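Working notes, beginning with the structure itself.
Note that this complex is displayed minus one protein chain, with the remaining chains in position.
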Amino acid sequence: MRINETVAKWRAGQQTVGAWLSLSNTHTAERLAHAGFDWLCVDLQHGLLDYQDLRHMLPAISTSDTTPFVRVSGNEANEIMKVLDAGAMGVIVPLVNTPEEALAAVSACRYPPEGGRSFGPIRAALYGGDDYATYANEEVACIAMIETKAGLENLDDIVSVPGLTGIFIGPADLGLALGLPPLGDSENPEHLAAVSKILDTCKRHEMPVGIYCSGLEFAKKRVAAGFDFVSLNNDSGFMMQAVAQDLAALRGGVPRNEKLTGY
Amino acid sequence: MRINETVAKWRAGQQTVGAWLSLSNTHTAERLAHAGFDWLCVDLQHGLLDYQDLRHMLPAISTSDTTPFVRVSGNEANEIMKVLDAGAMGVIVPLVNTPEEALAAVSACRYPPEGGRSFGPIRAALYGGDDYATYANEEVACIAMIETKAGLENLDDIVSVPGLTGIFIGPADLGLALGLPPLGDSENPEHLAAVSKILDTCKRHEMPVGIYCSGLEFAKKRVAAGFDFVSLNNDSGFMMQAVAQDLAALRGGVPRNEKLTGY
Amino acid sequence: MRINETVAKWRAGQQTVGAWLSLSNTHTAERLAHAGFDWLCVDLQHGLLDYQDLRHMLPAISTSDTTPFVRVSGNEANEIMKVLDAGAMGVIVPLVNTPEEALAAVSACRYPPEGGRSFGPIRAALYGGDDYATYANEEVACIAMIETKAGLENLDDIVSVPGLTGIFIGPADLGLALGLPPLGDSENPEHLAAVSKILDTCKRHEMPVGIYCSGLEFAKKRVAAGFDFVSLNNDSGFMMQAVAQDLAALRGGVPRNEKLTGY
Amino acid sequence: MRINETVAKWRAGQQTVGAWLSLSNTHTAERLAHAGFDWLCVDLQHGLLDYQDLRHMLPAISTSDTTPFVRVSGNEANEIMKVLDAGAMGVIVPLVNTPEEALAAVSACRYPPEGGRSFGPIRAALYGGDDYATYANEEVACIAMIETKAGLENLDDIVSVPGLTGIFIGPADLGLALGLPPLGDSENPEHLAAVSKILDTCKRHEMPVGIYCSGLEFAKKRVAAGFDFVSLNNDSGFMMQAVAQDLAALRGGVPRNEKLTGY
Amino acid sequence: MRINETVAKWRAGQQTVGAWLSLSNTHTAERLAHAGFDWLCVDLQHGLLDYQDLRHMLPAISTSDTTPFVRVSGNEANEIMKVLDAGAMGVIVPLVNTPEEALAAVSACRYPPEGGRSFGPIRAALYGGDDYATYANEEVACIAMIETKAGLENLDDIVSVPGLTGIFIGPADLGLALGLPPLGDSENPEHLAAVSKILDTCKRHEMPVGIYCSGLEFAKKRVAAGFDFVSLNNDSGFMMQAVAQDLAALRGGVPRNEKLTGY
Partner (left out) sequence: MRINETVAKWRAGQQTVGAWLSLSNTHTAERLAHAGFDWLCVDLQHGLLDYQDLRHMLPAISTSDTTPFVRVSGNEANEIMKVLDAGAMGVIVPLVNTPEEALAAVSACRYPPEGGRSFGPIRAALYGGDDYATYANEEVACIAMIETKAGLENLDDIVSVPGLTGIFIGPADLGLALGLPPLGDSENPEHLAAVSKILDTCKRHEMPVGIYCSGLEFAKKRVAAGFDFVSLNNDSGFMMQAVAQDLAALRGGVPRNEKLTGY
């Protein structure tokens, strides 16, 4: 079976960078797959995406050797199993609060006896290989998001769940969990402390740990802090960053509906 | 009927800036519609787009007052008429070689007796207003692209075609027409000379004239040169510009498959 | 092969009533197919529809024995042939100006030696039957629209084109052709005279003739006048007719943004 | 942030009328959004609709100031959160049986600490405004449907759940809950009594209350009874009402497959 | 209401054969519906399919009298109810472990008082008939899959659940449940014994019982063993079976990238 190269890098102590896909589009998926990221994550939770999009976007990613992850909309076994059948090499599961919830997510990713995944890897075996049934339990990543108050409190127990592949921090929800605004890339000390605590706990457990970043500045900082995987931004975020910067530069500060003297 | 604000600006001597849509996606259309451009152009010629996309993307643009243009895949009356019925406020017609071809494009945009457009503005009247039939011939823009050898030779005659609203330069095809590579944003003197000649001819005829630009640098230059409308980039181009820049900065020059010491 | 029941009725001197489909939706197609119309016409010209919709909507119509027609976006052989391969039992071709154009439309509907249709009835033979190749030239309807100045002038010659199955009047374009506004259901004497002339010419040639109607009043009048086929309305028109009537009745004339005392 | 104008009207004592969207179609959504309704509700429960449709239909509604609601397929937090991220200004949650279930629905609509909604309003912030995070908990409506036996029994407790915005009656399921057939617009005394009881309870709690109506007659009656919000019909219902009425009038009672003497 | 002909055959002691649909495609659904199967099952669990596909594929099946079943992605009431509203004549529910779970599935298929299905058969009543509300509880099939360790242990109790229509064996998951590989069509004695035990239990309870087969050989064996319903293969499986056989025969064993001397 195809190796999960991103997980292999984590286990070899290498750091990886990825991008988030929030747009239903086969071409942006294919284009970003060839841009140099280690992994891409199709976001079925907050992205404007659904299972149907995976049918086109996962093959588009498979034109490259970039690792395809999917963030599911929630911790539902049925959805996790469908996503894996479609060829995702791992799922990122939001809002994990307890070790029981983490175990449920792991179980949905593993064939019996390790878990309760139903067998029928319709595209996964085409992408992964004929021996998918034998190796899928090893290669498929199950990543739990820590981003709620309960998740923070139960962190040690969650990280100890057997079969879990990694931990991922959602910084905006983490902010809300701390009683702060939904801070993303933030220097807020309380927020930073919580991020550090999660990072340290994972390192202590030798559990790969990642965090969502929305731009270069924090991607650099999180890499420097030692995270195993960071996003650089999402598809739409990259686009709007360039739009905002270049359009402001072209207009020179003059709003759209006023005459541009500079023109 | 709703005024074609972009054309009104041209006629008032104002310069406008737009963006090109090449991706089949309702959300990128809506997002760019609120970003501050004067107009957006859905590209059915070289974009990965088809008529079907207009059904979702034109309403998304209509959540703003940004003017929706469509570049059709070719100078075909049936396609032009469908695009206008869907609510485009103007079409950009590629590869116009002769005044006869320009006249055919104009005819497809105008109801009799000015042209041969068939009546049935299914969404256009919803967007434009109940008096669409009365004013559409005035408000709908018909813009011819000059980008072939024949088009260059027949420029004066093309610009003189009654009912034509504007001229648009496709610089890559223009490069090919001049025996050069498909240059886009280019300082090639021969290319620049051809661009200037088109610009001057249009100015002499008081015909609004635009040109495709793929980034800030040339958008600025073309605005400074006096073009009435320039694109700043397309959706996918904006995205990949930010990706390339930020990913290189994050990786610090280390290719993906080597260990990053900097990390 | 399946009989074209609508054409059979025309030939038997019976009048038929149909509806126009302008919305991309499988369910409205299926629902209207069971509502009691003789035929439905999927409108690829002015409807918000494309070839792709036929793949879902023609099977939905085939859950009934209602005859499926398609109005193509223009008189293009490639499009006509694709539409017929998808299982349409006839095409309505807009803007036919000359007998040569009518002959071209007929040719696209007939296999050699009667015409130049290319063989590959991928869904048509599933719907029509295994002997589709043998009988398609007889059963498939080719209907030319008379709605332009040239079409009016050449009416006699167009009606005489061998292989043509019927004539259909587009009253809005006919209005424009007469130098009038795009009148649909109209009592304008000049318009009525033109409609009558077409009707009479067709009757003289024993050519089935239809006309587009947008509601009950004119559907009744056109039936009374002797038309072989009339539309009653289109999907969206039916919907908005009920909306307008019932919403006005509920609001009692009070606009939306004022307080309703009547409530 | 954009005000939820429909909720504002309820709080100001004004009655509102809306329509139900059951068809996957961008154009019907846009057209009904401009027809004069206060709100539209996209029905993911019984409509032939899914999350994917929201991506196109919510922007189409946003071309107007009509308030977009969505009825979710069930009381699932993941689905509610995705629907709100897509830009719905409120959800209608079917089959609420207990105050605990009502609380779960409310929690899915509110960011911490009021609830457990995850942060990522990808389109909602584009539609709602940059300060969406600050005001969403106030503006987003959470409406519980009372239509089961348990829901009736627990009505007082459900209406008392903090954060709930309104109550909506599904009359067909209510009929089944009462041991009656699935009555919609009904004068059945037992059914009417149950409807009145819900209405009265809500009024006593100053909780806005609505009911589904399938036509003008009952919409008028329910408005007269004092409901804060009523539907007039759904898209498909409007269409079929006009079809049935006009086709019967045209055919004069003669079935399709018999010769029409009246023609 | 339309009779569920497949269930009627089971009750009359007749055996039936069907096919599995795993591909999102209206045409393959329509084509297989006319191929001679008693039933087709659209697979929302392991197929590359989603609810949206039902909107097009169920009408395509309804061009024939083949019975349409749907395997849902899991035992979720909301999904089961949507699938039935779309016109499925029965659901196959995977991974049923206990009688409580079986009862929940049955409840989602039955209107009160027999169950908790919500009323709104938008397409089901169009397909089933105007009296759908009266007869749906009798005609709609609810079939539970036995394929887990718990399901095997609770088999007797599951089969005794009132309202359950049938049992279906998923042989691959059954293999995993027995500690074997995910065996499908298998002669493994332990696997065969488990299959026989389920078959016998169902026969004893007079409960119709089926099993998934992936080809002719085992379809024959399972029919001979007395199963009431077997699949012959799925759409994609049929296709790849012919491809593998014919391509090997044509290439004569020479791999693609070597020169074919036999050619």
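When the chains are written out, they are named A, B, C, D and E in that same order, and each has its own residue count from 1.
Convention: a residue touches a chain if its C-beta (ideal position, glycine included) is under 8 Å from a C-beta of that chain, and two chains touch if they have at least 3 such contacts.
Please read all numbers here as calculations on a predicted model, not as lab measurements.
The chain not displayed here makes contact, within the full complex, with A, B, C, E. In the complete assembly, the contact with the undisplayed chain comes from E:37, out of E:37, E:119 or E:212.
Listed residues C:123, C:220 or C:251: the one in touch with the omitted chain is C:123. Residues 50-52, 55, 76-79, 81-82, 85-86, 111-113, 116, 118-123, 133 are the ones on chain C that touch the missing chain.
Taking the whole complex into account, chain A touches the unshown chain at residues 26-27, 30-31, 34, 55-56, 59-60, 62-63, 122-123, 126-127.
The missing chain lies against chain B, touching residues 22, 24, 45-48, 50, 52, 73-74, 76, 94-95, 147-149, 170, 172-173, 175-177, 179, 181-182, 236.
Operating definition for what follows: only the chains that are shown with their structure count from here on.
The set of chains touching chain C and also touching chain E is given as D. The greater number of contacting C-beta pairs, out of the two interfaces C-D and D-E, is seen for C-D. At the interface between chain B and chain D, over half of the residue numbers involved are used by both copies, so each side presents largely the same positions. Rotation angle relating chain A to chain E: 120°, from a CA superposition, given to the nearest 5. Inter-chain spacing, taken between the CA centroids of chain A and chain C, is 51 Å. For this pair, chain A with chain B, the centres built from the Cα atoms lie 36 Å apart. Annotation for chain C: residues 24, 27, 31, 48, 236 touch two or more other chains.
Contact between chains, per the stated criterion, is found for A-B, A-D, A-E, B-C, B-D, C-D, C-E, D-E.
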